[in-house]
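One structure is given below, represented as structure tokens, and several questions about it will come after.
All protein chains but one are shown in place.
All chains are identified by letter, namely A, B and C, in their written order; residue positions are counted from 1 within each chain.
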Amino acid sequence: MSEEQHIISYRKLAFVWVALLALTALTVGVTRVELGAYKVLAALAIACVKGGLVIAVFMHMKYEGRLLRWLLFLTLVTLAIFIGFTFFDVLYR
Amino acid sequence: MAASELDTRVRRGGFWSDTNRTGIASWIFSTDHKRIGLLYFYSTFGFFLVGVLLGLLLRIELMAPGRTIMGPQTYNALFTVHGVVMIFLFIIPGFQGSFGNLVMPIQIGARDVSFPRLNLFSWWIYMIGAVIVLTSLFTGGGPPDTGWTFYVPFSARTGTNVSLAVLGVFIIGFSSILTGLNFVTTIHRLRAAGMGWMRVPLFTWSLYATAWIQILATPILAITLVLVAAERMLGTGLFDPVQGGDPIMFQHLFWIYSHPAVYIMILPAMGVISDIIPVFSRKPIFGYKMIVFSTLAIAAAGSLVWGHHMFTSGMSDTAVLVFSFLTFIVAIPSAIKVFNWVTTLYKGSISLEAPMLFALSFILLFSIGGLSGLILGAAATDVHVHDTHFVVGHFHYVMFGGTGFAFFAAMHYWLPKFYGRRYAEKPALVGWALMFTGFNLMYFTMQVLGMKGMPRRYYDYLPEFATLNLVATVGSWILVTGLIIMLVNLFRGLWWGEPFAGNPWGGATLEWSTPTPPPTENFVEEPVVTHGPYDYKGSGIP
Amino acid sequence: MDPTRFISTTEAIDPVFMFLFGACLVLLLGITAAMLFFVWRYHRSRAPQPTSQVESSLRLEIIWTVLPTVLVLAMFWYGWKEYLVLRTVPKGAMQVTATARMWSWSFAYANGKVSPKLYVPVGTPVKVNLVSQDVIHGFFLPAFRVKRDVVPGMANYAWFVAPKPGSYDLFCSSYCGTGHSGMTTTVEVLPEAEFAIWLDSEAKKTEEAGKALLEKYGCLGCHSLDDTTKVGPGFKGIWGRSETVASNGTERTITVDETYLRRSILEPNADVVKGAPPVMPSFTLKEDEIKAIVDYLKVLK
Partner (left out) sequence: MSHPPHKDYDGAKLGMWLFLFTELLLFGGMFLLYAVYLKRYPHEFAAGGKQLNWIMGSANTVILLTSSLCVAMSVTAIQRDEPRRAVALVAGTIICAAGFMTVKYFEWSAKIGHGIYPGSAHLKAGAPGESVFFSLYYMTTGIHGLHVLIGGALLGWIASRVNTGTVNAREFILLENGALYWHLVDLIWIFIFPLYYLVL
């Protein structure tokens, strides 16, 4: 294998894992208190942070080239458009 | 005859003779992209013939009002199967599977695609899916009768074999995804030395954009079909108003895939046209960069317009506004392409051989189809013509006048390269002329019918539509006569015709620099690209 | 301007068609002419060598990006503006409720009258509220350029105004199964006075009550009153007829009597007539309604 490999240390992985657990606890906590409509938003925001961590570290995205990051971005934007544009109908019906 | 046939087989060199398997196994287990390409070609082609036959039966039924040769239920099943076969078994996998596989790796100077075994696997699951779709015709509650769009709640309650058909389409979708990711990886990773992005031939560019649509849109179709099957088998009720579901949501999900899918169908066709026109005009393509840009723009903007299939559905007016607007935006890159193709002809040296004739008629027919798309895209006018034969005319113009004619162009342009023999020119022209006439006679008439208000998917119609329907049916016979002449000539030529070698058309893309037929590894020497794909001087073509 | 005058749907839509078709025709002719001319002028027999190797021109690209953009935006805007006419019901429109089912229409008026054809007075805007009892249907009036899907669970509507008396086609435009193409009826446009008489006319004479019910529940979408087979068997001479039916998969021969008719209506799939598709939905009718239907079928010879 010619390409340079980036090896992530066990410690770093474990650290991320702890962070993920903490964030999980936080989500549960946040949704227990009364936040009204913000609850979904808060839960989703935390989920996004968790997802970001998994992608960046567990899935090595942090160490990948620009190409993959762009493509991932493209995919997420596409998904956002699919969901978002549907709401042009759902919100105004 | 048999002896001479054997003869030709033996003499056919290149990848044809270079194999350690024999017989059918040398094809269906081969990972050579050229063999897989031909597998795809013949399987999609076979299904295409099935579809054509069904189409003809539809036209015969519509020849006169009332029952002509079949009852309503049979008719409904036939147009459903015709649509499903044409869309999912032929036109979506067809171009990419056959010419994409045959030509693309050679055009970028690669020995094969990135994942040859996955490529073979794609073909296999495509076949499995296709067989399942065809099985659904003869088992269960009879052939599906929902139309290729599978609209709920009808598809959730009809007693026919929808679940199996949906499963087949699901599997074919999976195959489509795998081909897409294979091609994207190939085009990113395996371009020959010197082939920067701005030296990639336009056909390959179009496959690249197509592959992205496949990757990003097909999963939505997959999940939608799973949900329909669940609706039927488990009673999930996600689209059933009685249980709180919303049938319109099905339409959103379906068109989120199926509108981009029409660009899966047309982009490779546009790519072929962009490759053929410069070759037969001996001129570089005009506005290479703009064509690349418009290819990507179509792919991107094409994902934003699905709602134009739902203007009358009860969707919100805001959505009608947005989707109508975006639909018009997609038309712009198509217009850019058409203008650049026509300008390429200017001051060229044009030779009207079969591939070129098909390419030029593509421009005309696609323009008619595309312009009728604008009528559909405008909210006010779509209301009148939605779900009428005007729409049927529109999509046959773009799918068959567009993609179909481009497919024929590609067959006449590239197949001799892979067979080492060619067809006769005269009969090809006769076939073309008949097809062109019959095509317009049939589909233009259908558009007129639609304007007069004849709804689509109608087994029977009022007497006022009778004459035009008869004309359209006669058109379909002329069309098919031309098709038969063309195919007989083409295939007879490929097996027994004049030898074809070297670079008779004078193309500057890499596939014309390899031996004919190409060897298994495509190139004798690893190519190094020093000039653009349409730079005839640079590649030493007079 | 007279505020009671409004633009009819046809008057609104047709100019858009004209504009779009006109623009498309000009473009198409232009492109075709250019193509044919180039092919003729630069054919290899006339131009053995290309006389230009120009690869692009920024100016041209800009021109043929900007001009089409302007043109399509005009098309879009015009199309949208007139679409709003279709969506804006004039004040004081008469309300009718159209009920679609597999595979027939019925139209209910404010006074409770129900009709299988859509009767409207001339010159009065009519708002049609669209209700579906089963799958998606389409309410399509080609003469008035009006179309709207009839979606179960959704309150869709359409409106139109008929400038002249006459009879106009009404189609089901959205595919809904076996009887889709037969799901047609008409709009009968009557002069104001005639319409008023029609609307107020007493429902039906008593012997006609059965027939009215068959119309009301859409039976006649699938059954004819003569002996032709539409989706289901024709009703003429049904009483006392002996026929082969499949009950739970076993075939038996029955004679049509009151019990059988009752069962055929309440549980249509219990006995399925040989050769017919098992598609009839079950109906829950009131006892006197069934009685009336049976009485009517008895005498239908």
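Here, a contact is a pair of C-beta atoms (placed from the backbone, for glycine too) under 8 Å apart; a residue touches a chain by one contact, two chains touch by 3 or more.
Remember, predicted model here, so these are calculated numbers, not experimental data.
Among the displayed chains, contact with the absent chain in the complete complex occurs for A, B. Between the chain not shown and the residues B:L216, B:L304 or B:L434, the one that touches is B:L216. For the options B:F115, B:F444 or B:F491, the residue in contact with the chain missing from this view is B:F115.
Residue B:T236 is the one among B:S26, B:T135 or B:T236 that touches the chain missing from this view. Contact residues of chain B toward the unshown chain are 111, 114-115, 118, 177, 180-182, 184-185, 188-190, 215-220, 222-224, 226-227, 230, 234-238, 242-246, 249, 252-253, 256, 521, 523-526.
Listed for chain A, the residues touching the missing chain in the whole complex are 1-3, 5, 7-10, 13-14, 16-17, 20-21, 24, 27-28, 31-32, 39-40, 43-44, 46-47, 50-51, 54-55, 57-60, 67-68, 71-72, 75-76, 78-79, 82-83, 86-87, 90-91.
Heads up, the rule we're going with is that only the chains that are shown with their structure count from here on.
Under the stated contact rule, the graph of chain-to-chain touches is a line, running from one end chain to the other without closing. Of all chains, C has its CA centroid at the greatest distance from the CA centroid of chain A. Centroids built from CA atoms put chain B at 37 Å from chain A. Residues of chain A found to touch two or more other chains are absent.
Not a single residue position of chain C touches two or more of the other chains.
Put simply, chain C touches chain B in their complex at residues 12-13, 16-17, 20-21, 24, 27-28, 31-32, 34-35, 38-39, 42-44, 47-57, 60-61, 64-65, 68-69, 72-73, 75-76, 78-87, 134-136, 138, 140, 142-143, 145-149, 151-154, 156, 169, 171-182, 184, 231, 277-279. In the complex of the two chains, the chain A residues touching chain B come out as 67, 74-75, 78, 81-82, 85-86, 88-93.
On chain B, the positions that touch chain C within their shared complex are 72-73, 76, 145-147, 151, 153-154, 157-159, 241-242, 246-248, 281-290, 312-314, 317, 320-321, 324-325, 327-329, 331-332, 335-336, 338-339, 342-343, 345-352, 360, 363-364, 367-368, 371-372, 374-375, 377-384, 386-388, 452-453, 455-462, 534, 537.
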